[in-house]
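Of the protein chains in this complex, one is absent; all others appear in place.
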Amino acid sequence: MNYTLNSIPERPVKPRERGFTMAMDKGLSIREVEDFLEVAGEYVDIVKLGWGTSFVTPNLKQKLEVYRAAGIPTYFGGTLFEAFIVRNQFDDYRRVLDEFGMTFAEVSDGSLEMPHDEKCEYIAKLSEQVTVLSEVGSKDAEKIIPPYMWIKLMQAELEAGAWKVIGEAREGGNVGLFRSTGEVRSGLVEEILTQIPFEKILWEAPQKAQQVWFIKLLGANVNLGNIAPSEVIPLETIRLGLRGDTFDHFLNMEKPC
Amino acid sequence: MNYTLNSIPERPVKPRERGFTMAMDKGLSIREVEDFLEVAGEYVDIVKLGWGTSFVTPNLKQKLEVYRAAGIPTYFGGTLFEAFIVRNQFDDYRRVLDEFGMTFAEVSDGSLEMPHDEKCEYIAKLSEQVTVLSEVGSKDAEKIIPPYMWIKLMQAELEAGAWKVIGEAREGGNVGLFRSTGEVRSGLVEEILTQIPFEKILWEAPQKAQQVWFIKLLGANVNLGNIAPSEVIPLETIRLGLRGDTFDHFLNMEKPC
Partner (left out) sequence: MNYTLNSIPERPVKPRERGFTMAMDKGLSIREVEDFLEVAGEYVDIVKLGWGTSFVTPNLKQKLEVYRAAGIPTYFGGTLFEAFIVRNQFDDYRRVLDEFGMTFAEVSDGSLEMPHDEKCEYIAKLSEQVTVLSEVGSKDAEKIIPPYMWIKLMQAELEAGAWKVIGEAREGGNVGLFRSTGEVRSGLVEEILTQIPFEKILWEAPQKAQQVWFIKLLGANVNLGNIAPSEVIPLETIRLGLRGDTFDHFLNMEKPC
């Protein structure tokens, strides 16, 4: 840190299981990645190349190399996995992961219908090849999943081999964990945490109000995802109580978490 | 493309009359333009220097040169044309276009009152000098133009020499083609297309929901404009069905358009 402030919440160092930040790259140039990492390299733990953007970005191999050199793992968004599945091209997907040297992958079913057993099989198979993040929650605002079902799905996916499960929010933060207004479905989050370990969940929280909500409820070291590159520094200050939104949240705690 | 996916909508190559993307530069630096073109150069067909931003950006000549070297035409926003007209400086405007080597220009009447005959004369005169895009629709949310009038105006402007006509939306996407909520005036769009050829219209659609709406209605290769540079890659994935919003739109079509 650039100077000393007392009573700042402790943050684990990388590699960490708690307090990590997943950022979303939806088409950065090489220099933009370098700029992002210059500023936020210490604070970002993993980067998702959003949905199918990796199909069209011409700088893909070189970009993956820049992240790799900085020690930041990357993975393709779950929608890309689904795009291969819906076309019956799972084997092609596995080859693509190898070809690009990917060590992480996401399994999701946000845009298609898939029996949950089948999803868990994909998690199991991909887990032999890479570290798997699996995502629960539909991108369709109409599909409401009740809390007990979120828990059941998450447990099954962790058992199938997922490293962490992701709570779906989309880039806009208006489905899954969130009401269409962007408001967090708070009872849902609390109930999930009675059954699933804190560090096993990565909460998608692209909007500031959502990040604040999770940090106030779950502490500085909640795992948060879908963060825009330019918002990683602002998020770090929210984690540390150095932005108005959480300014007094950590001050009177016996042990900042 | 970086890997092979089946049943992806076909996209024409440049120069194209359909499926083209107009992006808006509202003050990029030289390096930002280079970064933008590294990533999206293949997907962007023309760049508008938004409204009067070209008046104040100190890097103008050099920036135009970067776009030119990449084969991407540029033009000054229609509000700049209007700023010259309202000051009775049309001849100055023509000299400015020459001085900066512009090969495209926009004629619009979004911020001033102008008899339509006079607008068509400007289109005709400028067409002798450059390729003209003309814009229909007011920036004033209070001025509602009925569908038959949109059609009549567009037809007259094309006859006067406009290469394409633009449906006005502003950067914020809340006037002209759109209700103040950002919702598309869908009956209007459908009626326009009964009379004006598909490839002759460039729809301003700065917001993602609008892009999705046009692509679902008019296919992958609808002409869209006012796209932020960082949204050109996301837009391309929406065109290809590789983002959740259009994921299953192209899958069951006999002939993807």
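As written, the chain order gives the labels A and B, with residue 1 at the start of each chain.
Convention: contacts are C-beta pairs under 8 Å (C-beta built on N, C-alpha and C of every residue); 3 or more make two chains touch, one makes a residue touch a chain.
Because the structure is predicted, anything quoted here is derived from the model rather than measured.
In the full complex, chain B contacts the hidden chain through residues 26-32, 50-60, 79-80, 82-84, 86-87, 89, 92, 96, 99-100, 110-112, 139, 170, 172. Counting the whole complex, the residues of chain A in touch with the unshown chain are 1-7, 31, 34-36, 38-43, 208, 230, 232-234, 236-237, 240-244, 247-248, 251.
Here is the rule we go by: only the chains that are shown with their structure count from here on.
If you lay the C-alpha trace of chain A over that of chain B, the rotation comes to 120 degrees, to the nearest 5. Between chain A and chain B the centroid-to-centroid distance comes to 35 Å (mean Cα coordinates, whole Å).
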